[in-house]
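Only one structure is covered here, and it is reproduced in the block below.
Just one protein chain is left out here, and the rest sit where they should.
Let's turn to subunit A:
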């Protein structure tokens, strides 16, 4: 590999040819024969070049002081302890500060150099040492010879037979041993304290992964993750590990290089580094490092750096690197490098003759780094110009960039000024509940009352849990499982019926979408960061900024440019809920529901291309299209992430299987399990229909949560292969007809690049599939313009989906603020402006020529027309059904009610078996349902055209308008009639059933009285006393009468009279009266009457006469009688007047006065309030009670007196009694 690079540096091979050579295995006609000759023997190494290049650059840059997020403190004296280790500078990952540079005794100078070379972040063929230390031995065996042509090109050296390329490919070494190259974030396994970021090794998964250690996490950006540099005794070979054993020539060459280099090092003068600090402890506090000035004049070798920059940029352009944004991050790190790590003077100095070789370090000073970075940035201008405005500003204002390339700065400034990619601050997230929808949530949707009420409770428990989580989850020490786990499980335990599960899952899913996708939920949480105080401040207020940074002890929770999949913000609640619920049924229902929703959204008809609309109208429309696309995309990503989470949950573990055998058996088991969602088919469909921009982002989310086995399964391997092909095909510089839009590509590159860095995705996957790349050709429907070709992605969406791109800006901002980005920097939240809920899927017509014609009609119309028509049809169709319900069905229900009433009259009160009644009613009424279709058609015909007309532009041509109206009518009718013909009978049945049960329940005293009871006259101003007040007043009188009371207590007759007057007023007004109150008042009034009759009401006045006089009593009784007759609308329990208890009140009075009772009874009969016979019956039963002897006699006398009175039956009374036989005898119901 070095050979290729060297030949490039010597300009024996042009960069273009080299890139062609790397990207395409076949030779191209453009290739210069000489170049081809130089490269063709190297063919077997082709796929190793890119990893080599990337590792090379990382290694070369490793002496640059860290800038990026994982900035460790510099260990004092560390660099001095490691003489001659340009690759092992004070850089490492966070969390390992103390042991970054353990003083190491290197055994010999020979071991020094290789160890230095190892220091970089490696990509490429790994050393054999990962296999348990078999390392160097492995190099000796097998066929070699790849090195020969390289050797020939450099210095002729004849021996060595060419090895077989196939062998080289089939047995690549493995760098995936994480014991020695642990991923960042994992616990350091050995004395090596630092954690390198993951490397990309073209090692076949099936071969060696079984022995490798798990990658637990990866959070680090590449450059800071320069590995431990702790030399392994066994490892004496630098980057040559990947070579097949026996590759002697290369080995030798390496050896020579080493020797030569160490010679050079000894001769070299003082390095360009202006502030050598070897051995002196550096301040450990971040933020105190001042940057070294960079000067174009200080660049060591322009040509060499230019060439490397060119080849590197070309690899970027061809998507030969796994993660474009990771590389950009790296480049920006170089741009903002603060200073070079001091090394021994002799270490760095390039010998003049070695500049075109790899012998001397590529970056000899900060100047070199900056120069290289600016070179690359120039090539990447197109991508840079698509970054958000804030990043562009920081780039344009970067003084180094200005100094090294004023032209690029000018372009960036211009791009910044014309950029519209504004970012907005997040709004505080607040939960919104899913609203109750009677159509799906009322009793009719549940199997039983119990299920309905259980769900009612569950909804409340769910939100209670959610609120509690909101309150507590940010408190230290609070634990989801401890705090809420048992409550959640108890709630899930009640969801017994499958139907209840589906209801709950619907609620869960809706709430998920609502909370995690709303502007509040998406901003902070989706970006995964706490509100950024720094972003509120201006960059100019540097001093304050610094002080603030120093105060912020806790680092921000940013995951660097390649964060692992997380569940930020509200998503955490839903994840933890699933985990705590640990319910198989719930998970299954959730997966079903998520899959369905994903399919639905993925297939949603999104904007169709607008034919050349030059005017402003298309802009307005596109805004809407984009917004809708963003909503759909973000929803899909969220749903897919959770689907992935739940689907792979049972298989997820921290480690891949420890042995090959175990892995094979797991693979055998897993390969027969059908996927939760057929993502392969959906991906293929998406590619065919040119909707990759919609499908791939959510697919990436889904795959990001896969377990370690998934990528090895044939099914998913095909998915990954397709994705790799897609990735390679997204060449940003290609533009033109049929190409994907630039930002669409950028989005896909960003998400795919991220996916390739996920711990569970094998590191080597990316470089593995190369062989078949040529074969990738998507069988797209040529005529159809898909979403891919439309500018559906904007910066908002890009940054929302890939918040890690924001790391670029953080890095640049930290440069401005003069401190490490670790503690913050500029991050503003990007929130999607898209919050509108998803419309229902428009109806699709699939049948008939008419449908085809309609499709054709829309094809050449603006998409808004189609949406309008579909929308109108959808709404009118739905309204039509509602209208039919409210008219036709309601009429039928009324008919049912009257039929039922008739039947009840015929069959008497009990009315027979309700089920039979219902059946007979339905059989009479359901045939009328046929009218629904006719009425529905009429409705749609009447309503649709107006709606279409109102929604389309005034200027729509008449013919277009008329067609649109017709289609709308047709679609609406189709929708309505389809529903009606399928459901009308069931609907009528249901409504009639409800009416019947309502009617049967309401049987009894209630229904007759209902009709006219409410309301007083219009003129009434409702000034009557309140019912509650009157009950309270009467209660006071009753309690006085019932005692105990003080001797002087009593009521005045006037007060009683006033009270009854107010009662009358109130009963006439009725504004505030409710039936229970009226019933109680009626009962109280009867009790009052009994007390009057028995003269038991204590009256205020002279102590001698504590009683009402007859006249007053009669007047009050008259008032009561008229209230009973005219004002009460509830049945008055008058028979209580003759209850033993009330009549017994008379027994206590001496002398007993019966005349008032007799008077009252007669008046009752007179006024038709009670029937003669009824009273007689009551009196008769009174005599059966036990009374004192004299009282019984008097009672008998009363009875006789009452009977003696001639009783004149009134015809009306009789009739009234017949109709309402219960009136007056019904007890007050309360």
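Please note the rule applied: contacts are C-beta pairs under 8 Å (C-beta built on N, C-alpha and C of every residue); 3 or more make two chains touch, one makes a residue touch a chain; residues count from 1.
Note that contacts and distances are computed from a predicted model.
One chain of the assembly is not displayed; among "Pantothenate kinase 2", "CDAN1-interacting nuclease 1", "Solute carrier family 9 member A3" or "Presenilin", its UniProt protein name is "CDAN1-interacting nuclease 1". In the complete complex, the residue from A:417, A:460 or A:661 that touches the missing chain is A:460.
For the chain left out of this panel, the touching residue among A:402, A:649, A:904 or A:1031 is A:1031. For subunit A, the residues in touch with the chain missing from this view are 430-433, 435-436, 438, 441-444, 452-453, 455-456, 459-460, 462-464, 467, 1026-1028, 1031-1032, 1035, 1038-1039, 1042-1044, 1071-1072, 1074, 1076-1077, 1080, 1083-1084, 1133, 1136, 1139-1142, 1144, 1148, 1227-1228, 1230.
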